[in-house]
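Missing here: one protein chain of the complex. Every other protein chain is in place.
The block that comes next holds chain A.
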Amino acid sequence: MATVAEQWVLVEMVQALYEAPAYHLILEGILILWIIRLLFSKTYKLQERSDLTVKEKEELIEEWQPEPLVPPVSKDHPALNYNIVSGPPSHNIVVNGKECINFASFNFLGLLDNPRLKAAALASLKKYGVGTCGPRGFYGTFDVHLDLEDRLAKFMKTEEAIIYSYGFATIASAIPAYSKRGDIVDKAACFAIQKGLQASRSDIKLFNHNDMDDLQRLLKEQEIEDQKNPRKARVTRRFIVVEGLYMNTGTICPLPELVKLKYRYKARIFLEESLSFGVLGEHGRGVTEHFGIDIDDIDLISANMENSLASIGGFCCGRSFVIDHQRLSGQGYCFSASLPPLLAAAAIEALNIMEENPGIFAVLKEKCKRIHKALQGISGLKVVGESISPAFHLQLEESTGCRERDVKLLQEIVTQCMDRGIALTLARYLEKEEKYLPPPSIRVVVTVEQTEEELEKAATTISKVAQTVLL
């Protein structure tokens, strides 16, 4: 059957050829010729593709000189020679051989040399040794870790908490676990957040520090973009990443407004509370408690245990729906050895102390306000930061116009203060890496251990030294 039909088609074709008009045949003929020409001619000239010979390649390899692995560091680089602290970095600290009162370590609650913490850590050391010898997945989960996660979740009144073995890695791992694109971040955000965002490869939009109008503008922009492309919008997650108490400015984020914006524009809030956890709020639960906001309205809270808790490591807490995802997607959680149990035990004991003495937070707040007031009106220096923030900055009132010179002046103040028994430090930044480099400053840290006299002494010393250096 098939062959018959084919024959029929062939006959028909030949017949059609006969019947076709002459111009048609000519045209087709030309077209066929054209196709043949196209097939056999080089229509474009290949670039002078003279492949390199082996010898030439060898010459090229011989010729290539890489840059040195690292550029030389000048001997007088301000950060090259570290201060050396002998002995514990607690309230009384010995820096470079000089005895000082510590106004530089983030030991807000004075727990660093607390005997209870030490006893708890020691008991743990005697039971578990020091290291964990494995990541959480592979026999690196200790009962202490589970206890600590449980305690943190209870303390923060959230469903779940997850601990990391390093404070910096906490937010830096948590962000890329969720965020793929469409982030909106405060400009003054700390470095760990910046790295986390970079690792997530999100589209990042920065809004001016604590400027809610600017944030709203960006959210609106995003909304308009989403309306244009609703398909993309359905998979674009939007996150607002903010700090509770800003490391770089000492200011508090306006959380109530943020929550309002969150629901209006359907964006999630990630809150980094390293400085505010154990500081703000009646029970030290951080900015959510400070503003009386339901903690469930915040999608993710992350903080480190290296400041108030005076241990090492960090944690994230929030709803199980959010947190559980990190157990398989948080890189710093999955691929890193877990927290040494003695540090976890110390953190648990620190939580106990915080729960037993809720008055401690009010004391801290009082001391912050006191020194804040005492430091006002120093000629040449201005205080930057909220009056209830235990870590705030002293900046030059008038910059000399050159960052290096500013840093030198401030460093001189720090050195002279240290000579007079007040340990302070410059706030250090990687100047080339920061997205938004804050002006140079001296960071002052208040702890509950500092007595009224010591606070007074610090204020007068700073003011005296500043006068001699700056005037």
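The rule we apply is simple: contacts are C-beta pairs under 8 Å (C-beta built on N, C-alpha and C of every residue); 3 or more make two chains touch, one makes a residue touch a chain; residues count from 1.
What we mean here is this: contacts and distances are computed from a predicted model.
Student: Tell me the UniProt protein name of the chain this structure doesn't show, selecting from "EKC/KEOPS complex subunit TPRKB", "serine C-palmitoyltransferase", "Ubiquinone biosynthesis protein COQ7" or "AP complex subunit sigma".
Tutor: "serine C-palmitoyltransferase"
Student: Would you mind spotting which of A:Pro88, A:Pro254 or A:Gly380 touches the chain that isn't drawn?
Tutor: Reading the full complex, the residue touching the unseen chain is A:Pro88.
Student: Identify the residue among A:Val70, A:Ile224, A:Cys402 or A:Leu471 that touches the chain left out of the display.
Tutor: Only one of A:Val70, A:Ile224, A:Cys402 or A:Leu471 touches the chain omitted from view, namely A:Val70.
Student: Among A:Glu257, A:Asp324, A:Glu386 or A:Glu456, which one touches the chain that has been omitted from the display?
Tutor: Of all options in A:Glu257, A:Asp324, A:Glu386 or A:Glu456, contact with the hidden chain holds for A:Asp324.
Student: Could you list which residues of chain A touch the chain missing from the display?
Tutor: 52, 57, 60-61, 64-73, 77, 79-80, 82-90, 93, 95, 102, 104-107, 111-114, 117-118, 121-122, 125-134, 136-143, 145-146, 159, 165-169, 178, 190-192, 195, 198-199, 233-238, 263, 266-268, 296, 299, 304, 306-307, 309-312, 319-322, 324-325, 328-329, 331-332, 334-337, 339-340, 342-343, 346, 423, 425-430, 433, 443
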